[in-house]
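Missing here is one protein chain; the remaining ones are kept as they sit in the complex.
All chains are identified by letter, namely A, B, C and D, in their written order; residue positions are counted from 1 within each chain.
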Amino acid sequence: MKIDSSLKWHVLLCIALFVSLMPIVFAISTSFKELSEAYGNVLGLIPHNPTMANYLRIFQELPLNQITLNTVIVAFAVTVFKIVTSVMAAYAFVYFNFKGKNLLYIILISTIFIPFTMTMIPNYLIISQIGLRNNIIGVILPQLSDATGIFLIRQAMRSIPLSFIEAARLEQAGIFHIMFGIVLPLAKPAVISTGIMFFINSWNEYVWPVLILKDTANYTLPLALQLFISSEGGTDFCVAMAVSVVTMIIPLGLYLIFQKYIISTFTSSGVKG
Amino acid sequence: GSEQSAQGDKVKIEYWHVNAETQGGKTVQELVDKFNAQSKDVEVVARYNPDMYKGLMQNLQAEAAAGKSPAVVQVGWAFLDYFSNNFTYSAPQKIIDKDFSDDKNFLQDNFLPNVLDLAKNSKGDQVGIPYSLSTPVLYINRDLLRQAGLDENGPKTWEELIKFSDTVKKQTGKYGFYMQEPADNWAQQALLESNGARMITDGKASFASEDGIKAYQAYADMVIKTKSALHISWDQGVQAFVNGDVAMLYTTIAQRANVQKGAKFDVAAVSSPAWEGKPKKLPAGGCFLAITAQDEKQQKAAWEFVKYLYSVESMAAWTKGTGYVPPRKDVADAENGLKSFLEENKMMKAATSQMDSVVPWASFPGDAGLQAEQLLLDTRDKILSGSISAREALTQTQEQINNLLK
Amino acid sequence: MKEIVFENVCKKYGKNTIIENLNFTVHSGERLILLGASGCGKSTTLRMIAGLEDITSGNLYMNGQRVNDIVSGKRNLSMVFQNYALYPHMTVTENIIYGLKIQKLPQAEIHARLTAALGKLELDGLENRKPKDLSGGQRQRVALARAVVKRSELLLLDEPLSNLDAQLRVHARKELVKIHQAYKQTFVYVTHDQVEAMTIGDRVAILDKGRLQVIDTPNNVYNRPANIFTAKFIGSPGMNIFKGSYSDHFLQLGKQSIKLSEAWSAYIGEKNCREFYFGIRPEHILLYREKHRDTFAGVVKYVEEYGSRRGIYFETEGSEVVAVTEASDFKPGSNIYFAADSDKLHIFDSKNKKNIGYPEVYHGNIYQYQSV
Amino acid sequence: MKEIVFENVCKKYGKNTIIENLNFTVHSGERLILLGASGCGKSTTLRMIAGLEDITSGNLYMNGQRVNDIVSGKRNLSMVFQNYALYPHMTVTENIIYGLKIQKLPQAEIHARLTAALGKLELDGLENRKPKDLSGGQRQRVALARAVVKRSELLLLDEPLSNLDAQLRVHARKELVKIHQAYKQTFVYVTHDQVEAMTIGDRVAILDKGRLQVIDTPNNVYNRPANIFTAKFIGSPGMNIFKGSYSDHFLQLGKQSIKLSEAWSAYIGEKNCREFYFGIRPEHILLYREKHRDTFAGVVKYVEEYGSRRGIYFETEGSEVVAVTEASDFKPGSNIYFAADSDKLHIFDSKNKKNIGYPEVYHGNIYQYQSV
Partner (left out) sequence: MKNKKNLITQNTMIAYMLILPALLVFAIFMFYPLFYTAYLSFFDWNMIKPLKVFVGLDNYKALFSDPLMPLVIKNTVVYILILLILNCAAPYILAFILSFVVKKGRGFYKGAFFLPSVISLVVGSILYLWILNPVSGPAAVAAEFMGINIPIWSKTQGLVIVVLSIITTWKIFGYNFIVIFGGVTGVPQEIIEAAKIDNIPLYKIFFDIVLPMSSATGVYIFIMTIVQGLQYVFTPIKVVTQGGPDNASSNVIYDIYQEGFLLYHTGYASAMSIAAMVLFVILLVIEFRYVEKGIYYEN
């Protein structure tokens, strides 16, 4: 009877999974198809005439290594900085009392709601003025901090029982020990999930880099993808899918490699000891 | 930005284009490389701007706000007025007159007047030179037409097209017709103006004439009444045609490569249909080149480059790479031009053969022009969803637009 | 090595007063036991010493220095938390040596202390487990180990052995005393186990609803309880207390009366009191099946089995009395007669509920502390 | 009302075997105590009964039905968790009545049970507190109240009173027994407190490293321990065990020997054993300052104060012995002589470590259970 009741759930879950994974399979399969087959044989997941042409094309036409490297640099830099600044700020908001704390927090957090397009032009002017146009540093700079991160990590820190901090205080642990020895490990799931979110978002970011980056050699992957999408000329769907696959391959790979670790940080929180 | 490079004292200029890899991006780079190789004192950097002319315009906006500007830009026809009103540019003839007396007659000699007129704004200034030219054509699925017992060469008139469409629907159960529905009214303009309506008369919207209403309603009836025409977004419409689910596709010649590569059936392109007894009026798609270089040296360099792009060889390469129709007079027949290419690519003929019907793409004047265009888009959705008649919708919208334009 | 002085210390949570005007001294190097009913404020007191709880008013001194505003980390103490507060993300070893690593002790020293603590607390083999994979008692021992390895001047222990079995508890108790002998730390030790209090404590402080009731040696607390609260609190079951009156050698309890010893009669006469409470420990009550001279009568309500002994709860004159006996023939509902050996009486003032003292003859009368 | 049968039950965590081949029955309506050293598997056993822990192999039956795969909720039982497991976001009241509300009991009934439980466990006034605003003992009582109000057929209690003071513990103990008398549930009760085990248990099961050592009445467990482990485990300090040999009325311990009583001599002769372990409880050892006939000699190592009594740890023939005495004049380092009253001896087989039994004359010899 145990098996019975969970079978029902498994069926449900598998349907959900199918919906969720099918597009990815579809993308991969299409990237190995010729355009005519992409149109004609929509349901077939295995190409009749598998072709590498789509991949060859992007590798030949684009400095793909450089573009990938750019994307990696931007995504890592943005993620690391956002996480560091967020952790620091969240820590201050949770474990210190100071004047104007709540007001400052509300002000910072309310910026979560501001669409990036709103601040885009003034930011572009700033970046231009300091001569970082067409430079990935210019892409990175305005993204060194993030209210969302502060918010999430603060939430997580607030869920850590005070008694652990108390125990550490008794050990004469200073702020850095408490931060790195106790709070961070216990808030690790939150920090990692926020980091993942930052990474993914930055990896796929498009609007801002488009504005800043001009030369193909400075491009990031999502910009490269745009090269194959055109409303007027028609999108070369197969090539676009090949770029998409290339674009997703690194985060996907990273995720698959660290999946165990990532998932376990979420599940092993066991904060209540 | 456009800086002077120390190396070789070449003037470095930027050329902004919208050509994705699927739409001639490679050709842009080839042309630029060739130019750079042969030019002693100019070096061009080509910069792709995603998201078509709108995207380019956005980037140009940001650039201008930062006090910079490229030297040569592609400007979509829809942005003709907006561009000329808001950006600093140099009329090509002005630069020619100042520094390049040899080229004094370059424009008159090489371009049809109706083509040159395409790049004139509402004040009548020649803002730039037409570069990418496209017209709407009718792609047909011959297999389907045959299956429905119809003439495999497609309809010649809209009236015929409507019948064809209904027949296909009845005979095969598939859709008969799809007219492109991007974020512009380009194709719809062809439909209306060919029936004798005018989108704009004397700077005012005038599409809600009887002719306009009739044409639009006929189109809407296919969608709503007989349900033989498809009302769907552009990519999906093209996909449906290429997949063989729609018999006729009315869209730009620029989609030729895509359709040709993707379709597995007997596909052809024929010229835009006309309304019975009326002349065709087909809006020009694509773009013109404008010179936005600010200082003299740059302007000179820009012209050198522009002139190069309009050479017969360059034009031919451009057409081959993109599927656009050459705006220059003598390219199509020249040996070093497109002669052999056009012979091989029958589909192109549908477009080149209707060049004499080209009219400017309606661009509502003034700052509200873009908004007027948006209103027309909303109107299209309203009419095609059947929530409101073409008459009512067009009349209302016309009034609204004219209020805006005041 | 740390002397701790409470001076009018109060602690409130919102409007609730938890600790009221606490005044006492923990001598340097002594082992002080904090006893008191559940919820009386023991943990709170400990946490105030540790600096984890703000002091609402009053002063707390350590070695003469006022420490109200000194943060925990600067007080040089270690603590075993009632709920252990083990770091869930660290292994047993990491939990234990975390503080030592912070102190930057040499690796060898850390290792030595760790090994010693693991051995003493029988934690070998669990070094790499996380707290959630330990049993309750194992967690508690890790908490104890963590506190002990620090060898700080002051050790605060909040029911550190409550989840250990008797053998291990005896063992741990011994180890704690050994540690104390080696390092002479000041201990403040909260426990509910009276045997633990008696064996470990140099002195015992008893709290009731946040007020200090008594602070005295374990022996005195048991044999010479300073007031009724203490008398009832210590011992299990606690002392029976009756409201009585005295007249002419006779102790009157409701309608019944028994004769007191000469010594008591003289003493009470001397003290000149009429109304008082008298108390007798359950294990000092003599029970009879039949009425005797100088016994009170009652009816058995409830019998509690302690193995070879029983707790007989019976009612007399409207109040419940408990006696502990080896006899097994009292059943609920049966009549019972009892006497109090006047040698083993305690008498308290009816007003301030304080012990009025003992006649000289009984001064040597120190009974053995017994738990059932 | 629930009978529970363990049949070859095993439990492993990964490679660690925690419970090995457990076979025993908890009779319907009995109060069974689980005793055992910290980490021996008591909580695990309880959790298997509750259905919170998968059974690795073997069968568990309740009222004859195999329940290995029956989910907790369907087993109709309540449980007091060792670490309370209170819902942190609910108030005391909400915690207690949550289960009842789910059962859709009438409001009045819920209210009545709540009020009764609050009263019995002295939780009045705390109704609206959240667990984190309670003291340790208060939390424990809430956990107890939550389990008790359900009145289910089976009550599992994991050290439910460990954080209560003696008075409250006596009181809660009484309440628990009353509840049992009223509803005759089956109790399975884990405790480290031997007094609790003796007072509450109908039978006591002793576990060691996941194996059942003995299951018997409290009296027998104390007075007639079935094997050496039990003998050492029960009592605090536990029984002293020596390896000895017997020849001709004399008990040989290393180089020393003492004479045994006739009864023992005869019994041992009858059993025909030479080598054995003999055991004596610390409270049954007689201590002398000077050498007497039939005494062994030793040197005092360590003295533990229990208030009026002391635990004297001394060494003899290389092993440590502990005796409990009222005498106060044994100091570490001094010589000591001791005898074992042969009335109070226990003798175990040297191979299987089981009790060989007692000569007939001693059959009535049931000593009182004592804790120091």
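The rule is short, and it goes like this: a contact is a pair of C-beta atoms (placed from the backbone, for glycine too) under 8 Å apart; a residue touches a chain by one contact, two chains touch by 3 or more.
Note that the coordinates shown come from a computational prediction; the quantities given were computed from them, not determined experimentally.
Chemist: For the full complex, which residue in A:Ile73, A:Ile121 or A:Leu184 touches the chain that was left out?
Modeler: Of these options, the touching residue for the absent chain is A:Ile121.
Chemist: Which residue, A:Ile67, A:Ile182, A:Ile212 or A:Leu225, contacts the hidden chain when the whole complex is considered?
Modeler: Considering all chains, including the one not shown, the answer is A:Leu225.
Chemist: If the hidden chain were put back, which of A:Ile136, A:Ala156, A:Leu213 or A:Leu227 would touch it?
Modeler: Of these options, the touching residue for the absent chain is A:Ala156.
Chemist: For the full complex, which residue in B:Thr27, B:Asn243 or B:Gln398 touches the chain that was left out?
Modeler: Hidden-chain contact among the options goes to B:Asn243.
Chemist: Residues of chain B in contact with the chain that isn't shown?
Modeler: 54, 58, 61, 64-65, 82, 86-87, 175, 183, 230-233, 235-236, 239-240, 243-246, 367, 370-371, 374, 377-378, 381-382, 384-385
Chemist: If the missing chain were put back, which residues of chain A would it touch?
Modeler: Looking at chain A, the ones touching the missing chain are residues 6, 9-10, 13, 16-17, 19-24, 26-27, 42-43, 84-86, 88-89, 91-94, 96-99, 101, 104, 106, 108-123, 126, 141-145, 147-148, 150-152, 155-156, 158-162, 175, 189-190, 193, 196-197, 200, 203-204, 206, 222, 225-226, 229, 235, 237, 240-241, 244, 247-248, 251-252, 255-256, 259-260, 262-263, 265-267, 269-272.
Chemist: Touching the hidden chain in the full complex, which residues of chain D are there? Just list them.
Modeler: Where chain D meets the chain not shown: residues 47, 50-52, 71-79, 81, 83, 85-89, 98-99, 102-103, 146, 150.
Simple rule for what comes next: only the chains that are shown with their structure count from here on.
Chemist: Round to the nearest whole Å and give the separation of the Cα centres of chain B and chain C.
Modeler: 94
Chemist: Where does chain B touch two or more other chains at once, residue-wise?
Modeler: Residues of chain B never touch two or more of the other chains.
Chemist: Help me check something: in the complex, which residues belonging to chain D touch chain C?
Modeler: Touching chain C: residues 13, 35-39, 42-43, 82-83, 133-138, 140-141, 158-159, 162-170, 173-174, 177, 192-195, 198-199, 218-219, 222-223, 232-238, 302, 304-309, 326, 366-369, 371-372 of chain D.
Chemist: Going by the contact rule set out above, which residues of chain B touch chain A in the complex?
Modeler: 1, 14, 18-26, 45, 47-48, 50-52, 55, 58-59, 62, 65-68, 134, 182, 234-235, 238-239, 242-244, 252, 254-255, 257-259, 261-264, 285, 322-323
Chemist: Which residues, counting only chain C, touch chain A once they are in their complex?
Modeler: 50-52, 71-74, 76-79, 81, 83-90, 98-99, 102-103, 130-132, 150
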